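With one protein chain withheld, the remaining protein chains of the complex are depicted in position.
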Amino acid sequence: METDLIWMTLLVFVPSVFALGLLLFPRKWEDAMCWWSLLGTAVTLGISIAIFINYKSGVVDRQGPNNTRADRVAMSLDARTAAMDEAAQEGSSAQFKQNDWVARYPWIARFNIDYFLGIDGISLPLVLLTTLLSFLAMLASFHIKRYDKGDRFVRGYCMLFLLLETGMLGTFVALDFFLFYIFWEVMLLPMYFLIGIWGGPRREYAAIKFFLYTLLGSVFILIALLAFYFSNMRDFVSDKVVAARANRLVETEGDRLPGQQPQEKLAAAKEVVRVNTFDLIVLARAGRAALQYLGNDRNVDAVTVAPAVEEAKAKVAALKEANAAADDISRAEKELAALKAGLNSRLESEWFFTPAFQLTMFLFLLIGFAIKVPVFPFHTWLPDAHVEAPTPISMILAGVLLKLGGYGIIRIAYPICPWAAEYLAAWVAAFGVFNIVYGAFAAMAQTDFKKLVAYSSVSHMGYVILGIAVWNSAANSDAWSWGMNGAMYQMIGHGITSAGMFFLVGVIYDRAHHRNLDNFRGLFEPMPLYGGVSAIIFFAAMGLPGMCGFIGEVMVVFSAWKFAPGGHQWIGITFAILAALTVVLTAAYILWTLQRVFMGTNPAYKNYPDITVWELCCAIPLVILAVVLGVFPPLVLNWMEPSVTHLVDTLVSFRM
Amino acid sequence: MTITLNHYLLLGAILFVCGAVCMATKRNAIGVLMGVELVLNAATVNFVAFAHYNPSFEIEGQIFAMFVIVMAAAEAAIALAIVLNFYNNHATVDIDTAEELKG
Partner (left out) sequence: MLPSIDPGITNSLLEFLPELVLVLGIVLMLLLRLVGSFNRSHLGGFSLTIGVIALFVSLLQALGEPGLKSVLEAVSLAESSVGKTILSLAQTPPPAQSQSMMFGGMLIYDQFTIFLRILLYVILVLVILLTMTTGIPDAEDSADFYCLLLGGTLGMVLMAASAHLLMVFLAIEMASLPSYALAGFLKGRRQSSEAALKYVVYGGGAAGIMLYGISLLAGKFGTGYLPELSISLAAAFVPSAEGIPFDPILILATLFLLIGIAFKLAAVPFHFWCPDVFEGAAAEVAGFLSVASKAAALALLARLTMFVGGLDPLTLTEPAKELPYLSIIRYLVPTLAVFAAITATFGNLAAYLQTNLKRLLAYSTIAHAGYMMMALCTLTRNGVDAMLFYLVAYLFMNLGAFAVVAYLRNQTRSEDLADFRGLVRRSPIMVVTLSVFLLSLLGIPPLVGFAAKFQVFAALFNDGQRYFELGEKGIGTTLLVLLLVGGVNTVLSAFYYLKVMKVMILDPRVEDLEGQEAQRYPEPIGASLYTGVLAVLVLLLGILWGPLVTWSQRTVDRFRVTPGKDRSMLVASAADVEAGGAGGVGRAALPKGKGNVKGKGGFDKGKKQ
C-alpha cells in the first residue's frame, strides 16, 4: 500500500473514526463530546497541512519549479497517473513514488471501479478550506442547542458533523467518478438532519427542500455517470489495459470468438473488447478527443490524445529521422494506419463522440452541479437552508458545500464534455452574470441578516461561474486561465468571507435573538471589537482591494473583458461591465448593512457583551486569512495556478 | 354432427365465464369460492379435451387434470377455513362488509 494512499485515506476517514468513537461517550458528557470532535477536526486539519507541505515540496517544487508549460504537464494528474500505472505494470511496488499523490486500489472488479484518490492544485486548496472551516465550525458548535427543545442531542450533532466532513473531503480527493458520486451522496443525509434537528423555526421545510433539490440533481449526475461508463474508452487507455481486458474477454466469452489458437482469439478479442471505466483521467482524455474530433469537422487526424496512435506516430517519425530501412518505415506506417482506422471507426460509431450526447451530458452534469453552486433558477433552496440552519452549519454550507458545485464543474463537466462547454460558453457565462446581478439586487432587498448573506453568496458564486465559462481562443488562452484561476481564488475567498459573515451573524443572534436588520443599530458602542472584526470580514466580502475577495473578482472581470464567443467582442465586454458594476451594488448593500447594524446609537443594546475570546478564536483565523490572501495571493496561486492553467492549456488548443 | 375439440373448448369457455362472473358479482364468500371452483374446473375440462384430441398431450393432459382436482380441493379447504375464521370475527360471510382495511 502506498503511503500517499494511506495519507489520503486517513484524511478522508479520520473524521468518521472519531464519529464512531463518539458512541462510547456517556450521554451526559456533552462538553467532552464536543472536545473529542474538535480533536477530530484538528487532526484532520493537521493531516491536510501535512499533505499540503508534501505536495508542495514533492510535486510542485520538484517537478515544476519554473512553471513552464512542460512543467505544468509533468505536474498534472495525467502525467502522475500514467507514471503510477506504468510502475504498477512493472510489478514492483518499490517503483511507486511515495509522494506523487495519486493512488489506486481495485475495489469492485465487475464494474472496474477503483478506489482512486488523487490531489492536485484544484482540489488541494478546497481540501484545506474544508478542514479549516470544519475546525472553526466545530469550535463554534460548542454551544449548539435546539430551537425549541431542551435536550441538545450533542452526540448526534457531532457524529453527523464529522460524517459530513468525511463526505466533503472524499468528494474533493476522489478521482473515480463512482467514488466521487458516493461521497457526493453521503453528504446529503447529515446535512438534512443537521438542518432539520438543530435549525430554526422552519427547519423541516428547509431541510426537505435541500434534500429533494440535491437528490434530483444527483439523479442527473447519475445518468451522466452511467452514460460515460458505457462509452468505449478503448483508445484512451494504455495498451496493457486493453490487453488485460481482452484476456478477460477471452476467458468469459472465448467460445464466441473466431479463431482456433489462443493468439488468434486474443487478437480477435482486442478488436471487439470494450473498455469501460469510471476513471476521470481517462474520461477527460476522451473528452479532449471529442473536442478535437468534433471541433475540426470530424477529422480523425486532429485527435492527438489517443496513446496508442501517438506512440505509433512517434515511432514512424523516429524511424524516418534515423533513415531506417524502407520496409521498417512502411511496416510502422501500416500499423499507424490500422490504429487510425480503428480509432476512426469508433469515433464515428460511438455515442460519446456525437454532439447530441456531449450536449445532453454536459447539460445533465451542469444542472446537477448548478443546483449546488447555486445558479439561478436552481437556487431557491439556498435562502431557506441558510436561514434555518444553525450558525456552524451555515458556515459549512456556504463555505464548502457551494464550492462542491464549482469543483464538480471544473473537475468533471468541463474536462469530459469540453466540446459542449465551448459550444455553450456564452450561455453559461450569461447565467453566471445573471447570478451576480440577481444576487446583488436580491440581497439589497432583504431585512433578515442571514438571508442577505445568503443572497450575497449567490452573487459571489456567479463570479465563479463566469470565470469558468469564458472560453477563449488559443491565442488568448491567458485570458481564460486568468478567469479559471480567478474562479478558484474566488471560491477560496468566498469560503473564508462567507463563513466569517455567517459566524458573525450567529454571534449577534446569540445575543439579540433576532436577525432583523431594521432593529439593529449602534452596535459599535457596546461591541467595538466585534464591530472591527465584522468590518474587516464584510469589506473582504465586498471585494475591497487588499482583501481576498478582490483578487478573485478582478481576475474574473479581466478575463470576461477578453471573452469573445464567436468573435463577438461586445458580449465579453458587456459581461465584464455588468460584473464590474455589480461591485457597486455589492458595496451598497454591504455598507448599508454595516450602517444599519453598527452605526448610530441604540440604548437597547447598551449592555451587550463584546465578542468573547472563544468567539474570537473562531473569527480571527478567518480575518487573518482574508487579509493575507488579499495582500499576498501568490501564497495560494503558486501551487494552485499550474494545475488550473494546465486544464485550460489542454482544452484551449484543439483547432488544427 | 361430430363433436370436435372446439366444442369442448367452448364448454370450457362458458364454464370460465360463469365462474368469472360468479367471482366478480357474488357477495357471499362461499359463492365466490364456488366461482373459483368453476374456473378451475373449466381448466380441467380444457386439459382433458386437449388430452383426447392431441395425441402428444395425451398423458400430460390427464395428469394435469388430476393434479388440478387435488389442488382445487386443497385450496377449497384452506379457503373455507379462512371464511370460517372471518365468520367468527364478523358474524357474516358477506365480503362487502370487509371494509376496515381501507383501499
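Note that the chains are named A and B in the order they appear, and that numbering of residues resets to 1 at the start of each chain.
Keep this in mind: contacts are C-beta pairs under 8 Å (C-beta built on N, C-alpha and C of every residue); 3 or more make two chains touch, one makes a residue touch a chain.
What you are looking at is a predicted structure, and each value in this text was computed from that prediction instead of being measured.
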Practice task
Consider the whole complex, including the chain that is not shown, and state which of A:G40, A:G196, A:P392 or A:G467 touches that chain.
Solution key: A:G196
Handout entry: Touching the absent chain when the full complex is considered, from A:L10, A:A42 or A:I208
Key = A:I208
Exercise for the section: Can you list, in ascending order, the chain B residues touching the missing chain? Expected result: 12, 16, 19-20, 23, 29, 32-33, 35-36, 39-40, 42-44, 46-47, 49-51, 54-61, 63-64, 67-68, 71, 74-75, 78-79, 81-83, 85-86, 88-90, 95, 98, 100-101, 103
Exercise for the section: Name every residue on chain A in touch with the hidden partner chain. Expected result: 107-111, 148-149, 151, 181-182, 185-186, 188-189, 192-193, 196-197, 203-204, 208, 211-212, 215-216, 219-220, 222-223, 226-227, 229-230, 255-256, 351
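In this text, only the chains that are shown with their structure count from here on.
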Fill in the blank from the handout: Per the C-alpha centroid definition, the whole-Å distance linking chain A and chain B comes out as 65
